[in-house]
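Here the complex is missing a single protein chain, while all its other protein chains stay put.
Labels for the chains are A and B, by order of writing; each one numbers its residues from 1.
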Amino acid sequence: MKKSLFISTLAAAGMVAGFASAGTLQDIQAAGVLKCGVGTGTAGFAAPDASGYWEGIDVAVCRAVAAAVLNDKDAVEFVPLTSKVRFSSLNSGEVDMLSRTTTWTFSRDVDLALTFVGINYYDGQGFMVPKDLGVSSALELDGATVCIQTGTTTELNIADYFRVNGMTYEPVPIDTAAEAQAQYLAGACDVYTTDSSALASSRSTFENPDAHVMLPEIISKEPLGPLVRHGDDQWADVVRWTMNALIAAEELGITSANLESLAAGSNNPEINRFMGTEGTLGEMLGLEATWAAQAISAGGNYGEIFEATIGESTPIGLARGLNAQWTQGGLMYSPPFR
Amino acid sequence: MADLSFVRTDMLPDQPAPLGETGVLRWLRTNLFSSIPNTIITIAAIYAVYFTLSHFLPWAIQPSWTKTSMRDCFDSVEVTGACWGVVTERFNQLMFGFYPPDQQWRIMLTVVLMLAAIAPVLFDKIPRKALVFSAIYPFLAFWLIWGDSVWAPAMVMAGFVIAYYIIKFLNPVAGAIVGITTAVLVAVIWWLYAVVPVSIFINNIIPIELDIVKSREIGGFALSIIIGVSGIALSFPLGVILALGRQSDMFIVKVLCVGFIEFIRGVPLIALLFVASTLLSFFLPKGTSFDLLLRVVILVTLFAAAYLAEVIRGGLAALPTGQYEAADALGLDYWKSMQLIIMPQALKISIPGIVSNFIGLFKDTTLVSIIGLLDPVGLTLAIRGDVDWAGILWELYLFIALMFWIFTFSMSRYSMYLERKLKTSH
Partner (left out) sequence: MAMADQNARQGFRLSMLIYDTRYRSLTIQVVVLMGFMAGGVWLISNMLANLEALGKDLGFGFLKVQAGFEIQPQLIEYSSQSSNLRAMMVGLLNTLMVAVIGCFFATIIGVMIGVARLSKNWIISLLMSVYVEMFRNVPVLLWIVFSLAILSETLPKPNDFRGADATATMYLSESIAFTNRGFYIPLPVFGAGSMVVVITFILALVGVFFFGRWSKTRQEQTGDILPNFWIKLAILVVPALIIFFIMGRPIGLDYPALKGFNFQGGLKIGTPFLAILFALVAYTAAFIAEAVRSGIQAIDKGQSEAAFALGLRPNRTMSLIILPQALRVIIPPLISQYLNLAKNSSLAVAVGYIEIMGTIGGSVLNQTGREMECILLVMVAYLSISLSVSMIMNLYNNSVKLKER
C-alpha cells in the first residue's frame, strides 16, 4: 500500500515530518512526481483540455524536466497559479519550478530570490487597436483608454512608455486576460496591450480578426522562461540544461522521429555526448546518462514543441521570429554540451 | 280572505357577484390596479420585465448546444448569440473538475450519503441509532473522495473510539481530569505511531481499496461542496467553543475569543485564502508541506467558526436568564448545564443563522479561484485557455450562476422548512 495522502497529511500535521531535505532533485526523485507551477489557462502556453490533460509550451518544459528526471513525462503535478501567488508558491516550496510566462527581470532575479534558468519564449509588449480607429502608430495614442492585464510587468512598461513620449493615458486594469479582451471588444478601451504573443493569440479568437490591427511598436523586452528558487544550484542546473537540451536538440537535428536511431550511436561526438552514449554528462547532473534523450522524447525538441503548441500550424499561429535558432537568425542559442 | 302576506316565504336565488368582484378581474383589481399610483407601478414593472427579457432571451436562446468551438459558433449562420456548446462539452469538468470519469460515482454517493447523515441530526423522529452513521460519515466521505485503503480513516476513527471508552471507564474511577488527559494522550499516540502500521497491516489481510484521487484532480462544484461542507462541519465545535468563550467570565479567555472573532470577521476572505495558499507554510517548520486543499479547508474552517460563533452567541443571548438560573439551581456544573439545558435550546434558535452562514460560505468558495484552485470560476480560466474556447465568457458565468442559484435556493428553502418543523412554541 502506498503511503496515502491522508497519512502523510497526518504526519505533517503532527510535525513528525521534518524530513531534512537533501535537495529539490532528491525530493522529487523520492516523491516520484515533479510539482510544476503553470498558468491558470493561457491558450498555447498552459491549459488543460476537456479530459484534464495539460498542454502548451510552458507545460512542455515541465514535461521535459519530468522526463529527464523521472523518465516519465506524465509524472508532473501541474499546479495552476495566478500571477499573484506564483512567486510565493515557488518560495514556499509549493512547487519545484515555475514555468508560467514569467518575464525575467533584474529585480525578480535578485530581490525576490529567484533563479531564472533560461528562456523558452522571447516576447515583447505590443498594442492592438480596432482598424476603424485609424491609428497606425503607438505614438498617436495620446489620451487613449488602455486595457491592461494587471499583476504583470505590462502595467509598468506602459507607464514608462507613455511617460517617455510625453503622452497620457487612462488605464483600465483588468485581472484576467479574457475579461480584458471582452472589455476591449466592447469598446470600453481604445487599445489592448499585453505581450504580443498573447495579443496575436487573442486576436485569432475574435469573431472578425481582420477588424483589428497590431501596432508596429514593441515597447519592451519580455523574455519568458522557467525559474526555480535561489539556493539549490543542482536543481537549477537540471532545469537549465533540460531547457538547453531542448534547444540544442533542434540545432543538432535530433527530433522525436530520429531519436531512437540516434540513441544507438552516431558518428557525431556531440550528439553522442548528448544522447549519453559517450561521456558522463548525465552523471554530472545527478541524472541517468540518457536524460537528454528522455527530455526530447517527452514532446520533441524546442522546434517541434513550438510548432505543436503555438506555431503557425496551430490556431494561435505565431511565427518563429526571435524564437528561431541562432543559425536561422533568431535568439535561441544553447551553450555547447561538452 | 285573500292570503295577503308581505313577508317573503322563499329565499331569493343567489345573485352572481358583480363582474368586478369575482375571479380574475377581482384579483387583478385588488392586487394590481387598486389605485392610480398602483396601476402606474404595475405597468412600469411589466414593461421593465418585458424590456429585460426582450434583450436577454434572443441572445440566450440559440441552437448552439452542440457546437464544439467558438469558431464553430462564429461560422454558423443560425447562431447569433450565446455559444452554449461549451457547457455541453465541459459539463463534467464544471461538476467534478478532473476527477477520473469512471470514479465520479464516488462523489455522487458521498453527496447522497451526506443527506442521509444529516437527517438524524435534525429530526428527532429518526431512531437515535442512526446518529452512529452520522459519526462515521466524515471518515467514510474522506475515503470515498480521496480513495486508497479504507483502513487508514477507519483507524483514525478508532482513535476517537478508544478515547471515548477510556473516558467512559476511567472517569468514574479516577476523575474527569485524569480521564480526559489520558484519553487525549492515548489517542494522540495512537494517531501518530500506530495508525500507519496498523492500517497497512490490516490492509494486507483484508484489502479494501479505492483508486487514489489527488486533491489537484478535484474541481468544479464538487470542490465547492467539499470546501463548503467540511468548512461548516469542522467549524461547528470551534464555533461553539468560541461562542462560550466570548460569554465566559474568564477575562483572558474572553479577550482571546473576542480578538479572534473580530480579527477573522474584520478581514476579507481572500486575504485569509492568500495566507492559506502562500503564507501558512512560512509559519510552519521548514519542510512541512501539506495539501493546498487541506490548508484552504483549515482557513475556511477558522473563517466559518468566527461567523458561527456570532450566530450561536445570538442564540445564547436570546435565552431567558431563567434557563441559566434553573440549570444552576439543579446543581449542574458548567459543562453539564451547557450540554443539557443551554446548548440544545440555543442551537435550535440559531438554525436559520447557521444555514444562512453555510449558504454564504458556499458562495464564498468561488474566491478560491483567486489562489488557483479550480472551482467552477477557476475552471472558466482553464477552459478559456483551450484554443477552442478562448474568449468565451458570459455563457460559462451564466451557467455557473444558475447552478449556484439552484444549490443555494434549495438550501434556503430547506432551512425554512426545517424552521417550521422544529418550531415547538405556538
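Throughout what follows, a contact is a pair of C-beta atoms (placed from the backbone, for glycine too) under 8 Å apart; a residue touches a chain by one contact, two chains touch by 3 or more.
All values derive from a computational prediction rather than experimental measurement.
Student: Among A:Ala30, A:Leu139 or A:Ala159, which one is in touch with the chain left out?
Tutor: Only one of A:Ala30, A:Leu139 or A:Ala159 touches the chain omitted from view, namely A:Ala159.
Student: Which candidate, B:Ala327, B:Ile359, B:Leu374 or B:Val387, sits in contact with the chain we can't see?
Tutor: Only one of B:Ala327, B:Ile359, B:Leu374 or B:Val387 touches the chain omitted from view, namely B:Ile359.
Student: Out of A:Asp49, A:Asp72 or A:Glu179, which residue would touch the omitted chain in the full complex?
Tutor: Touches the omitted chain: A:Glu179.
Student: At which residues does chain B meet the chain that is not included here?
Tutor: Residues of chain B in touch with the missing chain: 27, 30-32, 34, 38, 41-42, 45-46, 48-49, 55, 177, 249-253, 256, 262-263, 265-271, 274-275, 278-279, 281-286, 359, 363-364, 366-367, 369, 377, 393-394, 397, 400-401, 404-405, 408-409, 412.
Student: By the contact criterion defined above, which parts of chain A meet the unshown chain? Give residue numbers in ascending order.
Tutor: Touch set of chain A with respect to the missing chain: 83-84, 87-88, 91, 107-108, 111-113, 141-145, 150-152, 155-156, 159-160, 163, 169-176, 179, 182-183, 186-190, 229-231.
In this text, only the chains that are shown with their structure count from here on.
Student: Report the inter-chain centroid distance for chain A and chain B in whole angstrom, where each centroid is the mean of the CA atoms.
Tutor: Spacing between the chain centres: roughly 39 Å.
Student: Give every residue of chain A touching chain B within the complex, in rising order.
Tutor: Contacts found on chain A: 1-21, 39-52, 56, 77-82, 84-85, 88-89, 92-94, 176, 178-179, 181-182, 201-202, 204-207, 314-316.
Student: Provide the residue numbers of chain B that touch chain A in the complex, in ascending order.
Tutor: Residues of chain B touching chain A: 70-71, 74, 89-90, 93, 97-98, 142, 146, 148-149, 152-153, 156, 191-192, 195-196, 199-200, 203-204, 207, 209, 212, 214-217, 274, 277-279, 281-282, 285, 287-292, 294, 370-372, 374, 378, 380-387, 390-393.
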